[in-house]
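Every protein chain except one is present and positioned as in the full complex.
Chains: A, B and C, in written order; residue numbering restarts at 1 for each.
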Amino acid sequence: MAGSSFGTLFRITTWGESHGEGVGVVIDGVPAGLPLEQAQIQAYLDRRKPGQSKYTTARSEADRAHILSGIFEGKTTGTPISIAVYNEDQRSRDYTAIASCFRPGHADFTFARKYGFRDYRGGGRSSGRETIGRTAGGAVAAAVLGQLGITLTAYASSIGPVTCDPARFDRDRIAASPLCMPDEAAEREALAFLDDCIKEKTSAGGTIECRIEGLPAGIGEPVFDKLDAQLGKALFSIGAVKSVEIGDGIAASRALGHENNDTYQKGPDGRPVKASNHAGGIYGGISDGSTVLVRAGIKPTPSIARPQEMLLQDGTTGVVTIGGRHDPVIVPRAVVVVEAMCAVTVLDLLLQNASATMDNLRRIYPKKD
Amino acid sequence: MAGSSFGTLFRITTWGESHGEGVGVVIDGVPAGLPLEQAQIQAYLDRRKPGQSKYTTARSEADRAHILSGIFEGKTTGTPISIAVYNEDQRSRDYTAIASCFRPGHADFTFARKYGFRDYRGGGRSSGRETIGRTAGGAVAAAVLGQLGITLTAYASSIGPVTCDPARFDRDRIAASPLCMPDEAAEREALAFLDDCIKEKTSAGGTIECRIEGLPAGIGEPVFDKLDAQLGKALFSIGAVKSVEIGDGIAASRALGHENNDTYQKGPDGRPVKASNHAGGIYGGISDGSTVLVRAGIKPTPSIARPQEMLLQDGTTGVVTIGGRHDPVIVPRAVVVVEAMCAVTVLDLLLQNASATMDNLRRIYPKKD
Amino acid sequence: MAGSSFGTLFRITTWGESHGEGVGVVIDGVPAGLPLEQAQIQAYLDRRKPGQSKYTTARSEADRAHILSGIFEGKTTGTPISIAVYNEDQRSRDYTAIASCFRPGHADFTFARKYGFRDYRGGGRSSGRETIGRTAGGAVAAAVLGQLGITLTAYASSIGPVTCDPARFDRDRIAASPLCMPDEAAEREALAFLDDCIKEKTSAGGTIECRIEGLPAGIGEPVFDKLDAQLGKALFSIGAVKSVEIGDGIAASRALGHENNDTYQKGPDGRPVKASNHAGGIYGGISDGSTVLVRAGIKPTPSIARPQEMLLQDGTTGVVTIGGRHDPVIVPRAVVVVEAMCAVTVLDLLLQNASATMDNLRRIYPKKD
Partner (left out) sequence: MAGSSFGTLFRITTWGESHGEGVGVVIDGVPAGLPLEQAQIQAYLDRRKPGQSKYTTARSEADRAHILSGIFEGKTTGTPISIAVYNEDQRSRDYTAIASCFRPGHADFTFARKYGFRDYRGGGRSSGRETIGRTAGGAVAAAVLGQLGITLTAYASSIGPVTCDPARFDRDRIAASPLCMPDEAAEREALAFLDDCIKEKTSAGGTIECRIEGLPAGIGEPVFDKLDAQLGKALFSIGAVKSVEIGDGIAASRALGHENNDTYQKGPDGRPVKASNHAGGIYGGISDGSTVLVRAGIKPTPSIARPQEMLLQDGTTGVVTIGGRHDPVIVPRAVVVVEAMCAVTVLDLLLQNASATMDNLRRIYPKKD
């Protein structure tokens, strides 16, 4: 089944395996007339690039985005934008070890069971490199949204047990931070925690938040294509995500109704202001014009340097130590992927909402006399 | 935009508002030759019926499912099954009060902003009655799955701060329990807590878990239509859901890699057995053949009997007390809705997987000599 | 597989069999704020009603459209419009004869082979009654289009060997004509031809044209969802259609390039005017602002009163005469179905095009300062 596409009006279709010729994406439904340069896409890809600190793997690839179609004289033409990133690190390696076992925490076993066999080189299609295509797609979506005054900001809100304090939220430090954390104190603590993980030959997970600001009210399509439903699908489609929360999320299940309801107050100028945003900017699956807040929980990296008892290709079990360098945490590299998937989701629903009312249609298609 | 359909090969399309003529669903893609009776669908609807205890509203509707098509001589024909539930409780009421304000925690405001105006009678399309169609769809999906040995069991895993103890899990008590809780001790505590909520004119939320058992390995379509991604969308499309977790869920973000990895051991008969199921039966978006576990967090019922300061239709704010009887908790009634959406999701992906390999195709389409 | 839905943003989902409880449609994606009354939908249904002349069957059904949802205070709310037409003519009949054979020219055999068994009562889902849902959907689509100045006019352009002369095209007579023909002379000839068919116990086919006027340029989505591609699918989805043509259609394959190219001339006021419309108003799958012309060819009614040698349920062949009254031609009743499917198709693509450019998006979502 064709599961490699996401979106209805704005649709990304990704392709490529870890150790094949490359990875890429076809981005279809891009509105025509958007100024777009390679550098805008490259900037997104650079944010997920490996080898940026000792906490992420050292595979040294340029991951350069090649734009193959859809742009003419610096503007989008309305036709599909095809982007390829060719794999450079394909040196012939000995995969015998990895081919003979199903790595714990990975999709080796399920791919083999689904398709009858598997591409055992580095995870094949379930590799993290698959996210390159999404990230490029998100860069294009974010460019469209940016022109309409809509911005997205994702960051690591926790690493292992260390959680950022919203009171110390500093947007400006996210980009430069090795962990993409907006809270300097939390980051120091997280770095120490990760050093311990490395020492203990284990790994950590964390949570990634994304704030979507400037989004007009009315985005999201009841009843199944709700904004939160599509965000949920988008984020769970990222490998390693095991939870998704909107607004207060899991905490809302324990709250009382009178605490959790977002009410309005008279603002200083007499105009109504929302007194809280427990709902994360979404009601009935539709944006309410305030900041949309979504949070994805990431499991600890499954590849660890410890010996583990696992299922073998021959049907028995055995204790194996998986070699190679491993990321003690993938959260920092996944931050831009979360942001990208949110951008793709929001843009698709924004396009869908453009034809929601007769008033909108009359604006686009004025009746000739 | 057409957002009222869910699924690709098995697709439900729901329709209807709280106070219109009725609500219903068209269920398309039902495999032909399934024995199906009205009673199987009615049994599902009865589980979400209001008025079952003092903890749920007393609207006394029979909610009888009328099957209008798709069944012939007791079996599905492969054509769409249309089911209607006519509204009986449409007595003309005075909606002036509710029409003049946007109720906190409800979708009144966002519907009005999206569509330019709204059906203010009882929430219109964002009413809980919309879930009747899904539930009927889920009943049909569950009937197909049941024939293949796949079962789903949903229950309330927590109400407010009270959480069931997995060690006291008793599947047999769920159906009879007023709160759909599998843990008697927890339920007693939860009932006391809800009595307090009623007294305090507030409400509670909770969490609903669903266990999917007997599901073969290989279900789920990488990379965007993963089993967890589609479950995430399915559950977030239910009003009031603010979090979704797979397996250990949010706890996985705080776990260490060597704890969180599911490994295998030699079983008593020498055959490999999974030593844990932190992942909830899904790797790389594909089922691994063990129990799939998913959890939805439900916010507290927004309708409470307290005065609240809210946005009014005229653009100002005001303190309003919303009249009528309110559910102090909707979790028990949402249990069957969660189960239904899981059934619809799993069946759709099961059908999609049927053509995943050449071996499967050769089984369905043997070559003629 | 769920094949009962058509459209992406404006989507109709039909249900129902010939001899079940009824037939109907869920119409999703209707723009909010459209004034809509039952009479507008009924007027479309009445155009396809049987029993209007001796050339169409006498099944005397009111075929009354019951609107079950989606309209509030006379306007569409943006939520799905569910319409049901309950079958009245379900008197228990003896179907033994029909159940024991596969009628020539019908889908009896293919349904039985696809689904393992079939609803043999009057054709089940392949009955002409299935078109009731589409027609109701088309009525709603046409209402939206009408508000934007876009009109559709379908008519019988030929019956058997008798073809209307474009020079005698009289739009005003279509509605009142028993054969929906715009050319009185042709109609007289066609009526005589049909009398012969009845006498000879055979039947006739014909062609139906639809003119779409007022359609703005730019409608249609390259490269697969072209306006002509979607019209082609829409029309071939009507049972009995065996050919579809755009503009000059089949004649274009025999024309020479310099004859077939539509060029422009200076008009009387100096402004360019199209000198011809061989292409039927579509280039590269996109409307050019002139009249879109499409033509569907309908095969002769397969039910005829003659004995025919056919496949029997028991695997042998036999000569059978199918009883009952038969339409000598279904073209007149299919005219409104063609018009309806064109309306649904055009509206869906019109909604999709609303977000095709950054300029359109800026008009819908003006940036706040």
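The rule is simple: a residue touches a chain if its C-beta (ideal position, glycine included) is under 8 Å from a C-beta of that chain, and two chains touch if they have at least 3 such contacts.
From a predicted model like this one, the values you see are computed outputs, not experimental measurements.
Set against the missing chain, the residues C:Q40, C:N277, C:T291 or C:Q308 yield one that touches it, C:Q308. Remark: the omitted chain is touched by one listed residue; of B:G149, B:P166, B:G267 or B:G323 this is B:G149. Think of the hidden chain as still there; on chain C it touches residues 1-6, 8, 14, 104-107, 109-111, 113-116, 125-126, 130, 158, 160-161, 197, 200-207, 217-226, 228-237, 239, 241-250, 252-266, 272, 275, 279-280, 282-289, 297-304, 306, 308-311, 315-317, 352-353, 355-357, 359. Seen across the whole complex, the unshown chain contacts chain A at 1-5, 7-11, 13-17, 20-24, 26, 28-29, 32-33, 66-70, 72, 75, 77-82, 84, 114-119, 121, 124-125, 351.
Although one chain is not shown, part of chain B still touches it, namely residues 8-9, 31-34, 78-79, 144, 147-149, 214, 216, 222, 350-352, 354-365, 367-368.
Going forward, only the chains that are shown with their structure count from here on.
Of all residue numbers that take part in the contact between chain A and chain B, over half occur on both sides, making this a same-residue interface. Chain B and chain C, compared by their mean Cα positions, are separated by 38 Å. Shown for chain A are the residues that touch two or more other chains, namely 8, 222, 352, 355-357, 359.
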